[in-house]
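Have a look at this one before I ask anything.
A single protein chain has been omitted from the complex, and every remaining protein chain is retained in its original position.
Showing chain A:
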Amino acid sequence: MPADVPWIKTNPAAALARSEPSEGGNHGRPRAVDGTILLFLLQDGITNGAIYALLGIALVLVFAVTRVIFIPQGEFIAFGALTYALLEAGRLPGTVWLLIVFGAVAFTFDFVAMLKDGGGVRRLAKAALLDLALPAAIAGTAMLVAGRGFGPLAHAALTLALVTPLGPLLYRVAFMPIASASVLTLLITAVGVHLVLVGLGLAFFGAEGVRAPAISDLMIEAGPLLVSGQNLAVYALTAASIVALWLFFERSLWGKALRATAVNRLGARLVGIRTSFAGALAFGLAALVGGLSGILVAPMTTIYYDTGFLIGLKGFVAAIIGGLASHPITAAAALAVGVVESIASFFASDLKEVIVFSLILPVLMWRSLTQTHVEEED
């Protein structure tokens, strides 16, 4: 149940306090808006929107390569945020066990597939290496590192190492066996996976929320605005990720293979690209981006095991506006979603979610009116 999940709270009262420290009493009420408040809302919105942009682009990427509408992307965020926050708090995150469980399940799948179509010792060894040894090694590292006070950078790296392999393992278990099914079947599967991951999140992380300390104490005054180190980190990492993804797709052979798979699966296979590998790679990238978003979000709000879903869905709103196809439109739409959300939370905080999710409807209407013919499915 999408219960009332606290998500990045733009805090109008704090915004007011910052802009007019001497005045008090009417916090949070819709009131005459001055430019400063609008600026604060804009800044908040863009910070959140940058994170939605990362998610939206990951969703577009996964859809293009595998045709999976990846609803559980939000869970990667939650797992990333919880892992990072727990590591920062000096505790061993549940992701460690989750990774081992996922690896074991994937190995079972590989083993059964091998029994069915053969492949011998080499294939078994490879599966054991990727599904069992690698997760065990990462988990072992995590056990050594956790609680030793290694600092944010090491914890962030470890978080990414823990979360990223979940993507390919998930693809192996849930999506690869039905890779050729219809978009609709894949979507229903994705929803099933979402249910599983939220449930596992509760089992492995518990019901309590955690929040990570800010990445830095840096505060820069820019006119009336205060830009925190956290904000800067969000902007810089989002921009860097988008550029890195662009370079990956334009310049690297793997990236080109992914693009080829996205355009024509059969054709890609004919020229020697393994589509299952492309799928695993796409899911790996999605998990990496999800983990990164989680790390960025963790110091900004309290994260619970089920928080990711709502954040992820806002990335979806952006991805849908981009037609699940265009990276630049998705990124721009994500910023818009962030700003709309931030403004809505100030003027009509009760209806914030309603307004954000309703944004999809006019977009769908516009697409419907501009599309001239009925498409054939399957």
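Quick note on the criterion: a residue touches a chain if its C-beta (ideal position, glycine included) is under 8 Å from a C-beta of that chain, and two chains touch if they have at least 3 such contacts; residues count from 1.
Methods note: contacts and distances are computed from a predicted model.
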Among "Phenylacetate-CoA oxygenase subunit PaaC", "Molybdopterin-dependent oxidoreductase", "Branched-chain amino acid ABC transporter ATP-binding protein/permease" or "Acyl-CoA dehydrogenase", UniProt-listed name of the chain not shown: "Branched-chain amino acid ABC transporter ATP-binding protein/permease"
Candidates A:199, A:224, A:267 or A:328 - the one touching the absent chain: A:199
Candidate in contact with the missing chain, chosen from A:35, A:90, A:149 or A:177: A:177
Chain A residues touching the omitted chain (full complex): 1-2, 69, 174, 177-178, 181-185, 187-189, 191-200, 202-203, 206-207, 313, 316-317, 320, 324, 350-351, 353-354, 357-358, 360-361, 364-365, 367-368, 371, 374-378
